[in-house]
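Here the complex is missing a single protein chain, while all its other protein chains stay put.
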Amino acid sequence: MIRTAVIGASGYTGAELLRLLSGHPELEGTIITSRQHAGKKLDEVFPHLSGFYNLTFTEPRYDEIKEAVDAAFVCLPHKSAMEAVATLSRRIPVVDLSADFRFQNIATYETWYTRHEYPDLLETAVYGLPEIHRDKIRDARIIANPGCYPTGVILGLYPLLKEKAIRTAGIIIDSKSGLSGAGRNPSLVTIFTEVHESVSPYSVGSHRHTPEIKERLSEIAREPVSVTFAPHLVPQNRGILTTIYAEPAGGHSADTILEIFCNSYKDEPFVRVLPAGRYPATGWVRGSNCIDIGVAAVPETKRIVIMTAIDNLVKGASGNAVQNMNVLFGIDEKTGLSLAPPFP
Amino acid sequence: MIRTAVIGASGYTGAELLRLLSGHPELEGTIITSRQHAGKKLDEVFPHLSGFYNLTFTEPRYDEIKEAVDAAFVCLPHKSAMEAVATLSRRIPVVDLSADFRFQNIATYETWYTRHEYPDLLETAVYGLPEIHRDKIRDARIIANPGCYPTGVILGLYPLLKEKAIRTAGIIIDSKSGLSGAGRNPSLVTIFTEVHESVSPYSVGSHRHTPEIKERLSEIAREPVSVTFAPHLVPQNRGILTTIYAEPAGGHSADTILEIFCNSYKDEPFVRVLPAGRYPATGWVRGSNCIDIGVAAVPETKRIVIMTAIDNLVKGASGNAVQNMNVLFGIDEKTGLSLAPPFP
Amino acid sequence: MIRTAVIGASGYTGAELLRLLSGHPELEGTIITSRQHAGKKLDEVFPHLSGFYNLTFTEPRYDEIKEAVDAAFVCLPHKSAMEAVATLSRRIPVVDLSADFRFQNIATYETWYTRHEYPDLLETAVYGLPEIHRDKIRDARIIANPGCYPTGVILGLYPLLKEKAIRTAGIIIDSKSGLSGAGRNPSLVTIFTEVHESVSPYSVGSHRHTPEIKERLSEIAREPVSVTFAPHLVPQNRGILTTIYAEPAGGHSADTILEIFCNSYKDEPFVRVLPAGRYPATGWVRGSNCIDIGVAAVPETKRIVIMTAIDNLVKGASGNAVQNMNVLFGIDEKTGLSLAPPFP
Partner (left out) sequence: MIRTAVIGASGYTGAELLRLLSGHPELEGTIITSRQHAGKKLDEVFPHLSGFYNLTFTEPRYDEIKEAVDAAFVCLPHKSAMEAVATLSRRIPVVDLSADFRFQNIATYETWYTRHEYPDLLETAVYGLPEIHRDKIRDARIIANPGCYPTGVILGLYPLLKEKAIRTAGIIIDSKSGLSGAGRNPSLVTIFTEVHESVSPYSVGSHRHTPEIKERLSEIAREPVSVTFAPHLVPQNRGILTTIYAEPAGGHSADTILEIFCNSYKDEPFVRVLPAGRYPATGWVRGSNCIDIGVAAVPETKRIVIMTAIDNLVKGASGNAVQNMNVLFGIDEKTGLSLAPPFP
């Protein structure tokens, strides 16, 4: 068994990692850290994991941890993650779920987040979307697991931008996310009664995932890509439905766009391209590492509408992190991720 | 008291009309019809209305009804509505909640719906959005109550198109609707377990409200307006959040766009234009006749994002119908519609 | 217009009072207080009330307030409420939504809550369930608005205990409440993701509403009544469904029990006794001041099951408070409370 540590394991992505590792035959969670809960048993903080682990939260002593495990998942907020990644990666490979190592352009990171203390490491980090960066991930020491919104957006545009099947300007991205993306820290905007029976936009045009999306799409398109991005909260626990509006280039129709998707993703175990006329729903991917992609064309207004659905905690976070770790250790990529979604 | 009949009162818009009329000091519901439930007491079909009415569903005999009441609300599906409206309007004014009299262009109606049996009446019908057509409503005999999606879209674009503050091409409309818009007839796609914890797009680029939106926006803009419209279902009972992406014309910013909204709607009792930086949420308008409008600008991509929230059963249907009836009878427009939203 | 102050208006019961007062023709909210939000406009804290009021939160200066209004609603937590009620009631009548003046037995209050600073006032306070205490409320200066759970329980047992139709021992009360009862202060147990898709019991056998229920039921029965009370949280905003299991005394059946309910409540405007075979649902009373009551008999086990549904924020709190104020000022009891429930 490959021993892993989950750093910052008291949030939802940490819990989801532990859930997935509980069924993984080759990776196991052996150390869990939390400054807030150090000394508590795992099941005091997460009763649903009772019986699946016999672990206690410890203080995050990275120097010791890096000697005790074979790899680490870092589930800390940005900035706190930086130091953990820097220390741990001196000896073991790290999959970092924060934003700290996602950017190629340090200036962009510092504009949207905070000062970066490890510019050298930033250069060596690999963006961890296996469907696009699989080869680099294999040899990486620091893997920056993508943001939840960027995952749904980038996989929904990757084949089209690569094939120049759509214009790089005027792309509109409208995402609808469940509440688990907001984390487990109580705040007025996430309490049940404020959210239930309500849909609301937030950070319109100014969400921190916008520069991440732009940088990666521009890399794929090999030219600057501009996007207008508006996230919304919808009253559900899990799932992001992203609706992307783009203008076809080169006379593409819904059919030829679908064909590009099918060809591009035909060997991908977690990408399900839906047949013409069928659209994704977050309910169909819930709890799984799948991303479902559907396409509609609106010939009258010359628009292609691409819709993607992911579970933000799985393909949008912890499932993708396990997939990255599988790639890194040369394990079959589906290992520990092959259970179908629990619908309904 | 002005006596009204509610034709086709066994659906959600009928029930909502009766709820609103239960608190209206000048309009009362005196006849309710339903082919399916004729002979049943109202509270057998709608237990929540028990104690508020002592009514029994009757067969829809329009010739008799038109002699017995002063006005009628028609809550039938399109096509069935046509005949009811034609017969009733010979003697009394009618607010029709179906699509049958919403179109100026009969060919558009017949392309998207069915053959129209009363083209003459179609010409005399008035589109019932009081904020725009108040003067015509006063003298109308047939008022076509707008569709739920069109209400949120048209009021979110009206001042901008009138002032030519945005381009008429490239408008993207992404709507998120609760389930009450799908009506009360059971079907696989509306049962709880299929919908809960799931967000899904449907009829992308092909929803019947698209031609209604286009016709009305083009009338306002006095030139053809093209829109790409994608509706989505979200797991809630009530509420439509519509996010509209448009390109400003004439150098407008979020501030000047907001100013246009404020000026245009300053005397409207049900339109609430939110201050800069605040966005609407369907939870804030639930159960009320309010429409909330917020604006964000994305200068980098030259886009204006307009967000509107309505309760689809109130401002998007029955509340707006009562507002129309108030205008028609010269009653203060807020009458029976002045209670604040029940949040949470 | 009768001017009222809402003390502690930044929680859900305060907001609900303001909603109900917005449609009340004789009572108006003129002062709103909140230590936390003093100086803020109402709609910054409660956007849904925008346009319905032009009020600003003020510091709670009770001496000034009691000169400026005709009556007060106190929506503070217990203990804080005590002083507000004491000061205000020197000059104006007060409806107190806290637990501070609900107990006849001061020792019981002090065991379950805290030291009581105003034992004299406690003696003069009237328990504000109009269906039972209407006459006393008329002349009261301090009205203790009942707890949300006790409201559903007491009205579900009052006629039966009065008529000695059930035994006073062995009563089991199982309540299911929405989240608005937990208030608006963020905490881990009320954030959306912890609650959605989950039902959970809490404070089983030890909830503070137990002694309130027992004291009032014993008063009605004129002998000690013992109850086992288990509250549960269910994933909805509003509504308490209470299921009560009791043993009939004197050979009663479901029919005769129903008859007792019908007779007892026949003149009550807000109590709806359902016909045999129909059970209540919180959805049917949502947003209204109604309480629905249904009865089932299980002859084989000699049990009567009484089920009641209320909206915890209306009949379980603010609606009942308005009803009390109506009684106090000799206004028709239904005033401002006559709108039907917004279903769905």
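Going by the order they are written in, the chains are A, B and C; count residues from 1 in each one.
Note that in this section a contact is a pair of C-beta atoms (placed from the backbone, for glycine too) under 8 Å apart; a residue touches a chain by one contact, two chains touch by 3 or more.
Since the structure is predicted, the reported quantities are computational estimates derived from the model, not experimental observations.
Q: Can you tell me which of C:Pro25, C:Gly170, C:Gly250 or C:Pro275 touches the chain that was removed from the display?
A: The one listed residue touching the chain not shown is C:Gly170.
Q: Using the touch definition from the top, which of C:Gly239, C:Gly316 or C:Gly336 touches the missing chain?
A: Checking the options C:Gly239, C:Gly316 or C:Gly336, the one contacting the hidden chain is C:Gly239.
Q: List the subunit A residues touching the unshown chain?
A: Answer for subunit A: residues 12, 15-16, 18-19, 22-23, 46-52, 180, 197, 237-238, 272, 274, 278, 281, 283-288, 290, 292, 313, 338-344 touch the chain left out.
Q: Which subunit B residues would touch the chain omitted from the figure, given the whole complex?
A: Where subunit B meets the chain not shown: residues 12, 178-180, 182, 184, 186-188, 190-197, 235-237.
Q: In the complete complex, which positions of subunit C touch the hidden chain?
A: Touch set of subunit C with respect to the missing chain: 170, 172, 174, 176, 178, 193-202, 204-206, 226-228, 230, 232, 234-239, 241, 243, 245, 279-284, 286, 294, 296-298, 300-301, 303, 305, 307, 309, 344.
Here, only the chains that are shown with their structure count from here on.
Q: Using the touch definition from the top, list the chains contacting both subunit A and subunit B.
A: C
Q: Of all chains present, which has the mean Cα position farthest from that of subunit A?
A: With centres defined by C-alpha atoms, farthest from subunit A sits C.
Q: Could you state the distance in Å from the CA-based centre of subunit A to that of subunit B?
A: Using C-alpha averages as centres, the distance is 39 Å.
Q: If I count partner chains per residue in subunit B, which residues reach a count of at least 2?
A: 197, 237-238, 281, 283-284, 286, 344
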